[in-house]
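A protein chain is absent from this complex, but the other protein chains hold their places.
A and B are the chain letters, set down in written order, and residue numbers restart from 1 in every chain.
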Amino acid sequence: MSQHNRLAQGGRIDRNQPLSFTWNGKQYQGYQGDTLASAMLANGIKVVGRSFKYSRARGIFGHGAEEANALMQLGVGKETIPNPRATQIELFDGLTASATNGWPNADFDLMEWVGKIGGKMMPPGFYYKTFMWPEKMWMTYEKFIRKAAGYGKASLEADPDTYDKMNRHCDVMIVGAGPAGLAAALEAGRTGKRVILADEQNEFGGSLLASGQTINDQPAVEWAEAAAAELAAMENVICLPRTTVFGYYDHNFLGALERRTDHQGMTAQSGTRQRIHRIRAHQVVLATGAIERPLVFANNDLPGVMLSGSVATYVNRYGVVPGNRCVVMTTNDSGYQTALDIVAAGRTVVAIVDVRHNPEGRLVDAAREAGITVKPGHAIIEAKGNKQVTDAMVAPIDIEGDKVTGQPMSMSCDLIAVAGGWSPVVHLSCHTGSRPQWNDEVAAFVPGPTLQQQHLAGAIDGEYSTAGALTAGAQMGAKAAASEVHNQYDCGDESICPAQAMYLVPHTKPVSRAPKQFVDFQNDVTAAGIELANREGFESIEHVKRYTAMGFGTDQGKTGNINGMAITAKNLGKTIAETGTTIFRPAYTPVTFGAIGGRDIGELLDPARHTAMHSWHLDNGALFENVGQWKRPWYYPKAGESMQQTLNRECMAVRRSVGMVDASTLGKIDIQGKDAREFLNRVYTNAFSKLAPGKCRYGLMLKEDGMVFDDGVTACLGDNHFLMTTTTGGAAGVMSWLEMWLQTEWPELEVYLTSVTDHWATCSFSGPNARKVLEKLCDDVDLSAEAFKFMDWREGTVAGIKARIFRISFTGELAYEVNVPANQGLHMWQQIMAAGEEFDITPYGTETMHVLRAEKGYIIVGQDTDGSLTPQDCGMHWVVGKNKEFSFLGKRSFTRPDTSRDDRKHLVGLKPTDPTVVIPEGSQIVADPTQPIPMDMLGHVTSSYWSECLGHGIALGTVKAGHHKTGDTVYFPLADGRVLAAEICSPVFYDPKGERHHD
Amino acid sequence: MLHIYCPYCEEMREEEEFSYSGEAHIARPLDPESLTDAEWGDYVFFRTNPRGLHHEMWNHAVGCRRYFNVTRNTHTYEIYETYKMGEQPTVTGGKS
Partner (left out) sequence: MTSLKTPLHHITAPAHVTNANVIMREDPFRGHLNLRGNPQDEAFTRAVAKVLGVALPTQPNSSAEQGTTRIYWLCPNEWLLLVAADTQAQVEADLRDALAGQHVAVTDQSSGQTLVNLSGPQVDDLMMKSTVYDCHPSNLGIGKVVQTTFAKTGAIIHKCADGSFDLVIRRSFSDYFFLWLADASQEYGLRVT
């Protein structure tokens, strides 16, 4: 098919570089410099999709971000991108796109008939009102509705492209590189300040790229090119074309999406496809321009009805005339310029239909001189056609624009260009919470007051003339850079005749009876729908929005909102200012999830922390468990072993000989200062006043509510020097908790805290042969049970390395923790493994550690506790100091009525009645399994394992008043219908007298 | 994204470096044991949640690890001042 709508010359396309593309399976040709939309229009493609709710045929309507209809499914397979606007897709060779909806296809769509037949019966809320009953059927209805309606589909395959983010900082951020933005950047740039200029289009210039005006006697396009080149040459200016500033956040923080390779093909050949710039700016100049408003008349959604400025852009910038016979409808002078451009392109303008009764002046005269029929005081009240415009029904209207005053006449045409005035792009300004304000002078909402360091330049502020925009840009650019204006601008005569506001074009029939008059094309919101919403009592504009869906989705009300608000205002007898606007939210245009994810995906999603011995664990077949961000060995399966077999082997090795676990991940805090003891007394439940150098003590930490928060062993290194260990997952939290008390409440305490978690590597080995292993490696410490007791620590030389040896145990066996600087951690681990070889020393992971400690009834904070257990609830009265002078953190809460109740949930041991059973962790505990649902819950199982050394399952759990129920049988109704039983017992299943670790 | 002046690092830093630590100027009672349950409960559990001016404690967690105070508008997110631990705010009440 030829590009029959393409002009022989003109525009910023390269006719020597033809590009082929496929749309809906058919091949077409366009040129370098085209957007997909301009190439489609050049080829005469009219229907580009189906509407959201009524499945009406829709065509290309705008030329940029305001496009509401031409949403594409771009590409196929894993490369596909759902819903980009054809007007924002730069054409490349081999581009493939299809309509996002329409079944069986966009051109012939069955749902349209549903829409036509049911049209009158599909008011706002139709789906919810209709298909909600019976309720259970909604899921069924929804499947069909979703298939028929809605837009594009995301790929289910992995995206082959790379996306990333950059943090940027600048003095002046300028959003939009039209005349105002360029002028602002030139002023700010010459000061040497750090400037960023971003524009969503492929080249800077904005409206100037489609303008026939002159700037200081230079053609506007040439001026724009020169300005862009000048800025590109400034080292302090970062130019970001193809970059949409999609969000404006607090304290002058902006998000911008740069499409780096989208214009080259479906995937980036190399490098980053899209990049989010996270920009912190001292000053922001918003030069985002304005979007033309459509006019709301009957069937105004027919393909062939387009925004007037967009038609002019296609003609001037892309060398495409979207039709041969055009009727222009306008409320202001812009329509005249479009008509003149169409005539200059050699096509016919049937008439300019101007709602103003007495238009006059420069452009009106020019149109008349060009022989164009002008119909003042008229309006297009209805478009006719099937899948594309064939006629415009033009009728005289009264001076207020409220009523049709005569017989409509039919004008044959294939294009209707509508110019309903301009709406400043206030979206970004709104993102930070600033409400737009109605400005009567320009009949538009302009940005309202803001707390941001924000300046407005050009059409966003209602300044629609080119010279005005340039001048405002220069002023704001200079102001933002704290400088004086340097450049002056003259664009010749830009005088205009005042515009007339018109938000709803009257019809011969009332709104409710007239053919559909669309307000929001993307969400299929009509004037009648808004009227109904208002009649049903939705008066706040925010409620109207939610009831009708106006301004939802990717469109964000760019073209429809003002008309919709004005119609609401009129229905309610209010002014537009009184009705106000809804708030536009980020993102201005959609941002791909690829870009949002950036590089924080896969292995980089969350940092994995490794110990110094990680490579050994890898080499020795460990499977890993995530504990916080740490990767801890979970267990070390040998070939052919099941997980349980591995655990049994690892557990028995510790119980019978010796096993070793990497305990480097425990948090370690070095505490120095003369008040260190006092500090420990305050933050732990037990006393540290008398802990002598060379000794260790277990401590329990509470929050002020009296609930267990962390635990660990603290060693006294010297009179004023301690080493505290914390749980692996709680380390950072404990550190900032302790710092908070020191910094905010007890600055008088002479204590300094330093995290040494990463500095020390910890090899923890336990079992009856642990001492024998250590004896082989260490000869400068008396390791005898009498000299080096349980809960002692010694400094010594282990395998030739200066080490701290702690005799502490989490397994219930004789155990040593050898701590060395992590640079020597791997070496130490290897030496201990080698020394232990004759004892079959067995590396074990966190799972075996959990079994061993559960056999001893040792809690794991965060597994057995959940922030709702006191030490007493845990049966740990022994660790609560009774005679401490200072009311330690959490102590006062013990006597609160709720905390001192006798029937709180208590942590108990649970011994399954059937010894072969392992109760699932998380199982609910009840007293009577025959009780009808809902049963009375007593608590739940927090830890549960098979104990190989005891030969039966063991569990810990919380049970209401459990400490008083020892010997009772409780039950565990499982999801699969089984009911397990267990006896409440002491949580210490193994070596209850603690003889083994004291040996 | 807030931009916060750390009174210890003496420069503006990005929000990512900080963590929020609740209402500022909540002093721990000097003698908890002498308090009624209601008084203690008030200290432990109850915090103001104003719309508008609020004195908050923040921690420069990824920076100098110091706690400090921020007078912030919870509605507009405007930060009026930041000040060191132990200092008193200069902006109080009235603003919304």
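We adopt the following convention: a residue touches a chain if its C-beta (ideal position, glycine included) is under 8 Å from a C-beta of that chain, and two chains touch if they have at least 3 such contacts.
From a predicted model like this one, the values you see are computed outputs, not experimental measurements.
Which of A:Thr754, A:Thr895 or A:Gln931 sits in contact with the chain that's absent?
The one listed residue touching the chain not shown is A:Thr754.
So one chain is hidden, and I want to know which residue out of A:Arg12, A:Lys53, A:Arg85 or A:Arg194 touches that hidden chain in the complete assembly.
A:Arg194
Please identify which residue in A:Thr611, A:Thr727 or A:Thr811 touches the non-displayed chain.
A:Thr611
Which residue numbers on chain B touch the omitted chain?
Listed in rising order, the touching residues are 8-11, 13-14, 16-17, 62-66.
By the contact definition given up top, give the residues of chain A that touch the hidden chain.
Per the touch rule, chain A residues meeting the hidden chain are 162, 164-169, 194, 270-272, 278, 280, 599-600, 603-604, 606-612, 614-615, 630, 665, 670, 672-674, 750, 752, 754, 756-761, 800-801, 821-828.
FYI, only the chains that are shown with their structure count from here on.
Would you tell me which residues of chain B are touching chain A in their complex?
1-3, 14, 19, 21, 27-28, 31-33, 35, 37, 40-41, 43-45, 57, 59, 61, 65-67, 76-79, 85-86
Contact residues on chain A for chain B in the complex?
167, 249-253, 278, 280, 433, 451, 704-705, 736, 739-740, 743-745, 747, 887, 891-893, 895-897
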